[in-house]
Structure formats: C-alpha cells, structure tokens
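For this depiction, one protein chain was excluded, whereas all remaining protein chains were kept in their positions.
When the chains are written out, they are named A and B in that same order, and each has its own residue count from 1.
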Amino acid sequence: MLEGIVQNAPLLAIMLPLIAAPVAVLFGNKSVAFYISGATLVLSFALCVYMALLVSDGSILSYHIGGWAPPIGIEYRIDAANAMVMIIVSAMGALVLPYARASIEKEISPGHHTMFYACYMLCFTGLMGVAATGDAFNVFVFLEISSLSTYVLVAMGARQDKRALSAAYDYLILGTVGATFFVIGLGFLYIATGTLNMVDLADKLANSPDNKTIRAGFALIVIGMGLKLALFPLHRWLPGAYSYAPSAVSAFLASTATKVALYVVIRFTFSVYDASSGFERTTLEYIILPLAITAMFTASAVAIFQMNVKKLLAYSSVSQIGYMLLGLTYLNQTGVAASFIHMFNHAMTKGALFMAVGMVVWRTGSALLPSFAGIGRTMPWTAAAIVVAGLSLIGVPATAGFVSKWVLMAGAFERGWWPVSFAIVGSSVLAVIYVWRLVEVMYFQEPKATTKDPVREAPLAMLVPTWILILAIVWFGIAANAPVELARIAADGLLAGGFDNGQTVILGIPGR
Amino acid sequence: MDRLLDPSFVLGHMNYWLFVVLMMTGLYIVVARGNLLKKIVGLNIFQAAVFMLYISAGKVRGGTAPILTDNPGEAYSNPLPHVLILTAIVVGIATTALGLALTTRINEVYGTIEEDEILEIDHQETEREVAAILATSAQDSANA
Partner (left out) sequence: MKYHLILRVVTRLLVGPILLYGLYVQFHGDFGPGGGFQAGVIFAVAFILYGIVFGLRDLRNRFPDRVIHQLFALGVLIYAGTGFVSVFLGANFLDYNVLAEKGYEGQHLGIIAVELGVGIAVFAVMLAIYYAFAARPPRIDDKDW
C-alpha cells in the first residue's frame, strides 16, 4: 500500500484533490465537502514534501501517464523547481482551507458552500498540475482548469460587493486572452518542432537554427503568461480581482496563482528555450528587467494611496512580482535562486496579510482603512499578525522577506549590477510607507465606538492558520537553510539549460 | 519583402493569412468594444483563429481522416492537433458559458452591460463607500 502511494506520488498529489471536487458535489453536503477536501489537501502536501526530499539531491522524478513513455505520452516531471512550487501551492491550499470554512460563513450564501469547496479543489488541482507536468499543452489545460475555477471563486464575492462581478469579468477576458496567446505560442513551437513534450522540445530547439517562428513562439508564451502573472503593465485585472474576491480566495490566489504562472515563464525561458544567449537573453535584459523595476516602484507608489487595504495589498503584490522577475534577469545562480526564495517567502507573507486583513473585514464589515482604527486594542492578535507580515513585506531582518531581498541583492552584486540594489532598497522604502499607514491606523487611532456590537478578536479557526504562517515567516527568516538550498538546486538545474542535468528516476511503471 | 510579391508564397500560406486576419479581428473586438457581450463574441473569434492555426497545420496533402483502413500505405492527416483542439474547444465553451453567465449577473445587478457605464457605477460605489466611512469617523471624533 505504502509502496503504491510512493510509486504514484506525483499523480496522487494532483489527482486526489481533483477527486475531492466531484465527491463534494455528489454528496452535496458542505461538511463532507470540507473534510474530504481537507484530507486530500493534507495528503497532497505530505506527498509534495516527500517528493521535495527525493529531488533535493538534484535528481528528477518522472511519471508516465497511461503507461506511454514520453515524448509520445504525457509525463509528470518533477525537479527541485517544480517541487518548490508544488510545496508552496499545497501548503497554502491546506492552510487556507480551514480559514475559508470560517470566513465563507459570512461571505458566501450557504447554498453555495459545497460549490465553493469544489471550485477551490479544482483551482488547486489546476495549479498543482501546471507545476508538475512535463507536457507543454498539458500546462495550458491545467492552467485553464485553475483559471476557470478562479473566475468563479472571484465572482462569489458578489454577495458582499457587486464589484466582484465586474472584476471577475475583467479577469476572465484578460486571463483568456493570455491563455490564448500562450496556446498560439505553443502552436508555433509545435509547427516548428512537431513535439509538445518539454524535454523533447528543448532537444529539438537546441539543435535547430534560430528562426522567426521559434522566436515568435517565445514572445507569445512570455506575453500570454505575463498576463496571467500580472507582469507590469499587464496587471490591470489583479487589483480588482484580489480586492473583491472573498478573503480566503484572495489569500489563496495572492500566494499561489501568480507564482505558478511565473514558474511557467521560468520553465519555458530557461529549460525549453536557452536563456543564456540570443533572443531570450535580450528579452530578459532589455524588456523584463526595466518592466520589473518599473513595477517595483510604480505599483508600490500606487499602493501608498489606496484607501482599500485589500487593494493596497494587491498593488503591493504587483510590485513584489517585480522582485521575482528581477532575480531571473541576473542569469546567475544566486539571482534565479532569489526568485524562487522570494516566491516561497512572498507566498507566506501575502497569504498571512490577506488572511489577517480578511479577519478584520470579517469583524468590521469593510476593508477600508478607517475601519482598521484601533484594532491594535480590539483585535490584538490580528493586528500583531499584520505587523509581523508587514515587516516581512518590507524585508526587516529576522523575517522571511529579509532573506529573499538579501539573496536578491547578493545576486545583483555578483552580476555587477550595483544600481539595481539601490532600486531594491528604494522600493522597500515605499513598502515601509504603506505598511506604516496601516500600523498607524491600527495602533494610534481610537477604536470606533459607533458600531453596535464591539469589535472582538476573530475566531480561532481563522486565527490559527494565520499564526501558523506568521510563525513560518519568522522561522524561515532565522533558519532559512532549507528553502535556500532547495532554491539553489532548482537554480542550478534551470541555468544548466535543457533537462538532462540530473539522475532521472522513473516512478511507477516505465512507459511503453 | 519580395517574397510577399511571389503569388505561390502568398497563396501557399493562405491558412496563416486567414489565421492572422481572424485573430486580429477577434482581438480588436475584445479591446475596442465596450459591450460585454460583444467582447465575448470577439474572444470566441480570437479562439477560433487559434483552432484554425492548429488544424490547418495538421493537414497532410492528400491525407484522409486518421482512421485505420485496409490499406496500410494510405496517407492520413496528423490527428494530434485535432485532439489538442478538441480540448481547447471545450475550454473555450466553458469560458464562453462562464463569461455569458457573468454578463447576465452583471446585467441584473448593474442594469447595464456597457463597460463605461459599469466603470462609472463602480467609481460612484467607491466614492460613496469612502464618504460614508469618513462621515462615521468624523462623527466618532465629534462624539469624543
């Protein structure tokens, strides 16, 4: 039994959560839905950790779906980079679920709770699938599974605020345009090479002369995924979607969805294409780098002037995505590792912030800044969580945010790009301003007296997941070895280019 | 550039010209039209263009449908793009259905499906919300 689970680990981590969705709908009972979702999510997280341990020596796991060997069959291919993204997604999925159970009581009408869990599990499956698959078209299919359920999840905020509907519609249009660009890019690649398996694609591209079809394919893939990951200036959908979605959905999306899209860009840029020279390198250095730095400043500056705290955090996400992209453009091990570490740390930080802000919204009924007045006294644990996560967002030592910015700076110096390090510091100063606005309102203003029932601390079901994340932020701020090591192995694998840079271990039965 | 004057080149790439025209038409509608319903129509045209790209790329001259026949030497078209596009069509249908459902809900809640009017309502909503919460804060400080 255990042997069977271990041999099918990549598959079970994705397919068990998928099964949870139809089972939830079949029973039509929200408690059943919650418990089966929770069980599969925990199992999925455990499997991801197990796979991360397996690949931490630089080896690669391969699983052949349907017993057909690649390049004909679809394979799930997991190296350190995949494992890291899968850990982020599964950990956040498992932590947000108990929080969601409490928070949707107020935010979504009871008749839709079962469907909420089903959509949540589908979204989770999609994100995990993108992170695991080694087939380029499979990426598109999983991406659309996650995106379609995401649009529904965002629209479920309509009970609280009707603007969730127009936000979900915007997201749908832009997300679909992005996905379609991505498919066109894949089409060009398929026309040029005749294959869709990533390993095979990398081989064929490395041996084919540079041509315009292949370049156009790269451009379309980067732009398409740029829309999905909210690459500045393609981020128009993000603030609305994150602000008006139910709190649990905001927390889950902010910490996973954009990271997975970013992973796709990294995978295609470094492994399928060769980023070390030519067109791809030029794209990174002359297009992605300026856009990343612009995002860091512009989005932070916009965040400072937001009245809606969820929107403030959403703009801050756009700027943080700038940091993650920045690391890639260094094209050295430290830089790419910094991107992965920042994905990991920012997932925890933004997840905790959205969850904490969600608790305030749960009690006060509004995400606007004045409703945060005095919660330092009325909701001390929530306020403390916002402060610690805020410090991590700024990058104060002893929090996770510091580690990633430190590695990012080290990478910049290694590359000899010292002006970039000023940009990192400068953008962090802007982060200080918007986090301080929040702290000031929370601790230095009187609590509002006019509300009928006094504002109390949020229920434990919401507080505990948030504080687990807060403790993780502090833990990984002090003992950062594990993620940094994994990220370095991932970066080594990616920078070596192609896929044949490690011992491939075939799980399950080798395909025909 | 001179290749564009060569009729055999131009006609030989007919499927790509059609793909480009269709794709740009769809994308233009998505970007330029303010009506939410028309945007979805544009999105559909945009996606249809991609389907055409894949299917036409899989066509083999003189090839038949890829079904096993008694003649082993028979040429057949590449079936893989068909399968991929079958999946993409299903994704497209799901997107369209969801988009239309959202449009219906928006129409019920906002009373319009024109983008600029919706933006206007959203702005008013934001302003109203901010004004309301500022008023209560002012009241608080007056009480204190």
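Criterion: a residue touches a chain if its C-beta (ideal position, glycine included) is under 8 Å from a C-beta of that chain, and two chains touch if they have at least 3 such contacts.
Remember, predicted model here, so these are calculated numbers, not experimental data.
Colleague: Kindly name the visible chains that come into contact with the excluded chain.
Modeller: A, B
Colleague: Of the residues A:Tyr63, A:Tyr151 or A:Phe402, I need the one that contacts the missing chain.
Modeller: Only one listed residue reaches the unshown chain, and that is A:Tyr63.
Colleague: Kindly note down the residues of chain B that lie in touch with the hidden chain.
Modeller: 65, 67, 86, 90, 97, 100-101, 104, 107-108
Colleague: Under the stated touch rule, tell me which residues of chain A contact the chain that is not displayed.
Modeller: Residues touching the hidden chain, for chain A, are 4, 8, 11, 15, 18-19, 21-26, 28, 63-67, 508-509, 511.
The rule is short, and it goes like this: only the chains that are shown with their structure count from here on.
Colleague: Quick one: in the complex, what on chain A touches chain B?
Modeller: 137, 140-141, 144, 148, 151-152, 155, 158, 162-163, 165-166, 168-169, 172-173, 176-177, 179-180, 183-184, 187, 190-191, 196, 307-308, 366, 368, 370-371, 373, 446, 448-450
Colleague: For the complex, give me every residue of chain B touching chain A.
Modeller: Counting only chain B, the residues touching chain A are 23, 27, 30, 36, 39, 43, 46-47, 50, 53-54, 57, 81, 84, 87-88, 91, 94-95, 98-99, 102-103, 105-106, 109-110, 118-119, 122, 125-126, 129-130, 133-134, 136-137, 139-140, 143-144.
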